[in-house]
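Every protein chain of the complex appears in place save one, which is left out.
Note that the chains take the letters A, B and C in the order they are written out, and that residue 1 is the start of every chain.
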Amino acid sequence: MKARIHLLLGSLSAALVAFALTSPRVIAADKVDPVADAKAFRNFFFQKFPNVKHEDFVNGPYSMNEDMKRQWQEKEEFPPYEFALDAGKEMFATPFKNGKTYADCFPNGGIGIRQNYPYFDEKEGKVVTLELALNRCREANGEAPYSYVKDEMASLTAYMAYTSRGKLMDIKIPDDPRALAAFENGKRYFYTRRGQMNFSCASCHVQSPGERIRAEILAPALGILNAMPIYRSEWSGMGTTSRRFVTCNSQTRAVPLEPQADEYRDVEYFLSYVANGLPISGPGARP
Amino acid sequence: MKLSLPLAMLLALSLAPSARAANEADYKAAYAAAEAASKEAAGMRNQWTVTVSALAAAKKAGDGGDFDRAVAAAREAEALAKASIFQATSEKEAWKAMEIR
Amino acid sequence: MTTTTRLHPTRRLILQGAASVALLGLGNLPFAGAHAAANDKYPEEAFKLKSEADAIKALYGKTAEPSDKVKLDAPEIAENGGVVPISVTTTLDKVTSISFLVAENPFALAASYRIPDGTIPSVANRLKMAKTTNVTAIVEADGKLYSATKEVKVTVGGCGG
């Protein structure tokens, strides 16, 4: 009986939320055009929130609400991700059993490169995220992979993000039909409604950023991954992009996919690409 | 397009439970149908968490011999799975309506 | 296997936990014997009292009067009940102690600070709040108690599935 009510509630809210976004420019065929998509995506947010400074969008909910921003700035004086950052730095320098370290797996020794992830690997024909690259580095050096969702992986990515703080997101889409397909697949995932609540990522992060869903202020989709990984007070712990995707899914009552499923890698590719030019602000502290 | 989704869900849910008490055979049939629909939804990578919990509740009630509740829960799971399948198929095109162009 | 409860954010459990104790109406539940003698003067009793008035009496043996010389800074709506940034500063002098109380927490007294002379009478910290309630800062200056109070709204974070 209870599920039926929720069901009605879900479909009702979907009907209420339904509306058609006016599309400023009509593209003839459905040719994948990431540059145009990114420009439209950014302009949508710049016009919707004219007095939010462009680089402020990477601060998620705090770019939308002054009272929350003050609480955040107070937290940033001595942020809760401090311990993960130190742990990540220490782990990054600790050699594997075979004497190598993460620095040997990454360009520029892994320092200041987070803004180029995720990238499209033309050999593999798929998007490779920072978490995936870290685990592949571990396996290549005979070490067991870490959980994609938190703890060690969050500490490592926190340190790598920290070394890129302030650098502008710089995601490339090579001239390869498979890369364009991955971008398109990520875009489709972002706009597709799922779960009994019948919400897509866009239902919250495009239609109502700045508004509250229950107690939380919704972050704008533009630059939403620039602060990853994040320490969330709600988790009272660190979480990677994967953890955020998994929990968002279950909050709409959709069964989450595996942490590094293709769909998640592609939607991270899409969201990072459209945020090109906005600064990396990770690791972040969030409600 | 969007309004027909709730309609489909309501329709699927209005299956009147059978009058006489359900027996094991009814439970087995209802559970098999629910499981099939749930597998199809999972195959489309669009499973709902409530389908999984309704299916689990059906199994638990079925194992406990409470076939009335088991059949009801299985029917609910089947309806939810069908709704998620409907959602996945309709969203194949519907997502474009929301896209920022 | 109910996926939703497994993924419940721990903070939600904190609230449920807090609520369940309130329901049980536990008086001053003796803590797991704090055998570690946190050295002198740790006001063990005051931290175990439920009501704000009792805690203040146990801690200071007198009552406080509101004063605008005590500036309490707390958010209007806490972004998260588990981590609420609260600070107090005062222009009163000869301050010897500052305390923070959260009226409807399971135990009202949250933190108490001893301010030796030479230390500026101003403290910032992060506290837990079980629900929307009044936060009170108490300043003991020259043997008298002054206070400031502010309501902080706390909502259940997260959009539970």
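Note that a contact is a pair of C-beta atoms (placed from the backbone, for glycine too) under 8 Å apart; a residue touches a chain by one contact, two chains touch by 3 or more.
Throughout what follows, contacts and distances are computed from a predicted model.
Set against the options "ABC transporter permease", "Multisubunit sodium/proton antiporter MrpF subunit", "Sulfur compound chelating protein SoxZ" or "NADH-quinone oxidoreductase subunit NuoE", the UniProt name belonging to the omitted chain is "Sulfur compound chelating protein SoxZ".
Here the chain not displayed is in touch, across the complete complex, with A, C. Among C:A64, C:V102, C:V139 or C:V152, only C:V102 touches the chain left out of the display. Interface with the hidden chain, as seen from subunit A, comprises residues 77-78, 80, 82-83, 86, 90, 236.
In the full complex, subunit C makes contact with the omitted chain through residues 5-6, 10, 13-14, 16-18, 20-21, 31-32, 34-36, 38-39, 41-43, 47, 82-84, 87, 102, 105-107, 109-116, 118-120, 122-129.
As a convention for this text, only the chains that are shown with their structure count from here on.
Farthest chain from subunit C, judged by C-alpha centroids: B. Each chain gets one centre point, the mean of its Cα atoms, and the points for subunit A and subunit B are 31 Å apart. The geometric centre of subunit A is 35 Å away from that of subunit C, both derived from CA atoms. In whole angstrom, the spacing between the mean C-alpha positions of subunit B and subunit C is 47.
Along subunit B, residues 49, 52 each make contact with two or more other chains. With touch defined as above, residues shared between interfaces to two or more other chains in subunit A number as follows: 195, 250, 253, 255. The part of subunit A that touches subunit B in the complex is made up of residues 3-4, 6-8, 11-12, 14-15, 18, 20-21, 23-27, 37, 40-41, 44, 187-188, 191-196, 198, 200, 202-203, 206-207, 250, 253-255, 257, 263.
By the touch rule above, subunit C contacts subunit A in their complex via residues 3-4, 7, 9-11, 75-80, 82-83, 85, 124, 126, 155-161. Residue ranges on subunit B touching subunit A, taken from their complex, read 2-3, 5-6, 9-10, 13, 42, 45-50, 52, 54, 76, 80, 83-84, 87, 91, 94-101.
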